[in-house]
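Up next is subunit A:
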Amino acid sequence: MTSVGTGYDLSNSVFSPDGRNFQVEYASKAVENGSTTVGLKCKDGVVFGVEKIIANKLLVPGKNRKIQTIDRHIGCCYSGLIPDGKHLVNRGREEATNFRNTYGKPIPVSAMSERLSQYVQAYTLYNSVRPFGISTIFGGVLKTENGGDNKPELFMLDPNGSCWGYKGIATGKGRQTAKAELEKLITSETFDFSTLSAKQAVEEVARIIYLAHEDNKDKDFELELSWCSLSETNGFHKYVPEEVYNEAVENAKSAVGLADSDESGEEDMEVDAQ
Partner candidate 1 sequence: MNHDPYSWGRPSDAMYGQYNNAIANAPNTLEHHSSGSNFNENTTRPIVTGTSVIAIKYKTGVVIAADNLASYGSLLRFQGIERLHKVGKTTVVGISGDVSDMQHLLTILDQLEMENNYDNDEYSDNVDELQPSYIFEYLANLMYHRRSKMNPLWNALIVSGVDSKTGKPFLEYVNLLGVKYASPSIATGFGSHLAIPLLRKLADSEEEAAELTLEQAKKGIKDSMKVLFYRDTRSSKNYSLAVIDKDTGIAYDNNVDVEDMSWKFAKDITGYGTQRV
Partner candidate 2 sequence: MSPQHGSQPIQHQFNPYSDNGGTLLGIAGEDFAILASDTRQSVDYSINTRLSHKIKVISPPVTKEMKLESTDIVGTKNSVLFGTNGFSADGDALTKAFEENWKWYVHDQNSNVETGFEFLNENNEEKESFMSMQSAARNVQHLLYGKRFFPYYVHTILAGLDEEGKGCVYSFDPVGSYEREQCRVGGAGASLIMPFLDNQVNFKNQYIPGTNSTERRKIEYLSLDECLKLVKDAFTSVTERHITVGDGLEIFIIDKNGVRSEYHALKKD
């Protein structure tokens, strides 16, 4: 942070002499401390997982959901400033409505990525605004009968407005561990996307979130899992059902050596959520 105090970090729309926009970089700091968020593609869909740190014992288990739906076929989660994320999701919903009204079919995920990244990028241009303090992972699958191609798509959008497509991606506090795990998974010789089922992907995401939580062990957390898959949810973005959820959590716990421990929050959550 050599440039702190130089004045170039006070505003958007002003570059520092070495060509950096510090406000945007600071926004990324907000993300780095956010809760771990993972997205993973599978053969016919995408899966999302969020590590939800329990900031307060008074919070109701299973409520205060973090994963959201942008359109019927697009799921979204983010780490960083939660209200910023809510706002971006609202914008996404407007874009989805707009696209539907204009073209008579649901918006392709790639088109959504273009529109959201343009929106986020615009918040890096003016000194009257601040950038979004979130990294957003979103994706889904649009069925051919709705004008899509049955191919799952997954993106991550950063505070500077750049948006890339991924096979699997993570952001937030535990991103290093999570990304390393994803890389390990995807580059292994036995791995093949064309055979990875949504259920398997859910297991992997759950495991990775639990693993990434190891560095942050002193805090309790709830796991949130959602998916959007042709075979499992008919192309709709939905929370994973109780049985799948419980199984994934059990396996994740045993994978990180937590099996049947005293972390009962997750079961409570699902019981409550029904």
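In this section, a contact is a pair of C-beta atoms (placed from the backbone, for glycine too) under 8 Å apart; a residue touches a chain by one contact, two chains touch by 3 or more; residues count from 1.
How these were chosen: all candidates are chains of the complex that A comes from, given by their letters.
These numbers were taken from a predicted model, which means no experiment stands behind them.
Engineer: Out of the listed chains 1 or 2, which is the one touching subunit A within the complex?
Structural biologist: Candidate touching subunit A in this assembly: 1.
Engineer: Which residues of subunit A touch candidate 1 in the complex?
Structural biologist: 62-63, 65, 68-69, 71-72, 93, 97, 100-101, 238-239, 241-242, 272-274
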